[in-house]
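A single protein chain has been removed from this complex, and every other one stays in its place.
Read from first to last, the chains carry the letters A and B; within each, the first residue is number 1.
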Amino acid sequence: MRLSKASIAIAAAGVIAGAAWAETARADYDSYTVPNLVYRTGAYAPNGIPLANGFIDYFNMLNERDGGVEGIKVDVVECETGYNTKVSVECYENLKNEGQSGALVFNPHSTGVTYALIPKASEDKIPILSMGYGRTSAADGTVFPYIFNFPATYWSQASAFVKYVGEKEGGMENLKGKKIALVFHNSAYGKEPIKTLETLGAKYGFELMLLPVDHPGQEQKATWLQVRRGKPDWIFMWGWGVMNQVAIKEAAAIRFPMDKFIGVWWSGSENDVAPAGPAANGYLAGTMHAPGSNFKALEEIKTHVYAKGNGAGEEARVGEVLYNRGMLEAIFTAEAMRNAIKIHGTKDIRGEHVRDGFEAIDLKEADFDRLGLKNFMKPIKITCENHEGDGPIAIQQWDAAAGKWNIVSEWIEPMHDVVRALVKEDAAAYAKENNITPRSCS
Amino acid sequence: MELIYAVLVQPFVDMYLDPLIFIETVIKGLMAGVLYSLVALGFVLIFKASGVFNFAQGVMALFAALTLTGIMEYMPDGLPKWLTVIVALGATVVIMILLAVIIERVVLRPLVNQELIILFMATLGLSYVLEGAGDLMWGSDVKVLDIGLPTDIWDIGGVYVEQLDVTAAIAAGSLVAVLAIFFTKTRIGRALRAVADDHQAALSVGISLQQIWVIVWSVAGIVALVAGIMWGSKSGVQFSLSLIALKALPVLILGGFTSIPGAIIGGLIIGLGEKVVEVFWYSVHGGAVENWFAFMLALAFLMFRPQGLFGDKIIERV
Partner (left out) sequence: MLYRETGQFKRNYAADQQLFPIFQDKILLAAILVVALAIIPFVINDYWSKAILLPFMVYALVALGLNILVGYCGQISLGTGGFMAVGAYSSYKLCTAFPELNLIFVILFSGGCTAAVGVLFGLPSLRIKGFYLAVATLAAQFFLIWMFNKVPWFYNYEMSQITAPPREVFGFLVSGPQAEPAAQYLFVLGFIIVFTWIALNLVRGRVGRSWMSIRDMDIAAELLGIRPLQTKLLAFAVSSFYIGMGGAIIFHIWLGTVEATEAFDILQSFFVLFAIIIGGLGSVLGSFLGAAFMALMPVGLKVVLVDWIGMVPVTAKHIEFMLVGSLIIFFLIKEPHGLARMWQIAKEKLRLWPFPY
């Protein structure tokens, strides 16, 4: 009896050792783990669904077409958060060691969640891609080595909007005495651009009117009465979820000229304008990439994923603004993974390697052609210090009759001189409060 | 001093200087109040008849609106619009009645005679179930709800009035009228009132409690459908619709849990109060005070009338 127990123990030890040996001896992973924090339920689901679909469809397409990234399958593990920070933290802890590679990158899809994950992910050496949202000062790569918020931050975007307005008013000097209202989601996210707009207001002499809207934003009559009363010349909106739809509808109801109403790029999807119907015609929104489904990459998703019945959503919705954005997240992630493999000369990459991959992102026109995204967006280059890129921003306009978005402006360069100073200041304050020594990038 | 001026004088000066906006604020406040009342009405009906504080009312509105849009999507395309709308409305009403029957069977009947808070919790559980079921069946995307309600505005001498709001007000008004007639003139209505007054006594004269509850929950379901249509036409039908229940709570405590006129008048007071304060005291508070102000307003009323404006007088005996 004793003997048999001992032999079982030895056998078990042998199996474990064998398994461990197999683990170390294998050259490559079977798959990479790319978790995605999504919300297909809850108050923000209408926006969360296309984002999540674009992301997973692109990787499924890569798996079908190329067998994954550099021949290794990518396993996109979705975790349903319902836009809730506490659940997101649970998802993060659950997924960070998932699979052979561990989580290679996290997409929090919420500014609040990004704030919550920043310290932890930096500690666990897993990069966070908060593409065009999240903590603005994370653009400073010396203080936030693991956080990326390219192609442009909220502050850059706000400054680009001001530039656009200046152009439409016939010169920046004409901004003097103008009144700009900011209708914002009353949370850390919505409050992001205030500081920038205040700084710019002082510089160019326009007046800023702040109109907060509480979550979820179902009822905004008072806000728009305030607009009636204050008679702003332009309105900017930092909204998300149902707030966007109601705001556009209310703006139409007070006959505010839609072509003077600009939403942040999270307030400019098909979902947001649909309930307002024809009244939303002419509404403007920022964007980082071109709308529409007229791209080779999207065609490939259709042939490799949807034609085989593996699509995450409806085929008709491929090419919606938020779908394209989800796909763009996936593209950047895949590029960073390829860069990481190239830089480190191994396919056994982990989160910290992908970080280096992100910092090596340098996509030119030709690269976008290669990716099947001709004229999809402007070239982008990320460096160790600059995690934001130089993000030119375009303004798109809703054409209600045709039911599609069109880019109506040039690509606007943000006011880097103003924004970068604010970023430096805020990042330094964060570093001081949390005892972080900024790393050297040279 | 400046603060006192800003709080006590400036807003009234603004109202005087900008009468059009003031009138519009009042109108929009009252209209918003009507929409709150529509939700509160569902609460009151159920509380009156069964003593259940039905927190699922908001989710029921969402569920009803989702069902309506879902059915409309599945209707064949060739039919004329009015037919589609009527058939879909009819089907939704049937589903809401079925829901009432199921709720009564599964949730309420086993919980007869439990404490109020237990029943309240049961309805919270119910709201989880309905939320999950609604999303599972119809998906979480925004659905545009178009049953042909007017969405334009009237410009009356510079004062904008939304036609949808007026429609909602008319709908709420007729709903209350119908309910009033139903409660006072019909046999079932009288039975309902008897149950509301005293369960035991009603039982003893042969009124079937279960039957009454099914009827009340069905009526509340239909009220939820109307509320869901009005709110859903504005923002599209989506999950957030279920959160409108929160807007009805201050209305309820202000008007009293048991009074139908209370729900309407409470709604009007809350809507008016919060809009006027939000707009004209903006320079004092900087916006987004509607939510807590509604509750504070209700609280202030409660300090003088702890049972709400129209609620039954609370009599305490040892």
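Worth a mention:
Just so we're on the same page, a residue touches a chain if its C-beta (ideal position, glycine included) is under 8 Å from a C-beta of that chain, and two chains touch if they have at least 3 such contacts.
If you're wondering where the values come from, they're calculated on a predicted model, not measured in any experiment.
Residue A:191 is the one among A:168, A:191 or A:374 that touches the chain not shown.
Residue in contact with the omitted chain (choice from B:19, B:132 or B:173): B:132. The chain that is not drawn here is touched, among residues B:19, B:90, B:173 or B:286, by B:286.
Panel shows chain B; residues 53, 106-107, 110-111, 114-118, 120-122, 124-133, 135-136, 246, 249-250, 252-253, 257, 285-286, 288-289, 291-292, 295-296, 298-299, 302-303, 306-308, 314, 316-318 of it touch the chain omitted from the view. Hidden from this view is one chain, which touches chain A at 38, 40-41, 78-80, 82, 84-87, 89-90, 93-94, 96, 112, 115-116, 118-120, 122-123, 135, 186-188, 191, 214-215, 426, 429, 433-435.
In this section, only the chains that are shown with their structure count from here on.
Every residue of chain B that touches chain A in the complex is listed here, in rising order: 14, 18, 21, 24-25, 28-29, 31-32, 35, 135, 140-142, 144, 146, 151, 153, 160, 162, 231, 234-236, 238-241, 243-244, 247, 274-275, 278-279, 282, 286-288, 290-291. By the touch rule above, chain A contacts chain B in their complex via residues 40-43, 45-46, 49, 186, 210-214, 216-219, 221-223, 225-226, 228-229, 241-242, 245-246, 249, 253-255, 271, 274-275, 277, 279.
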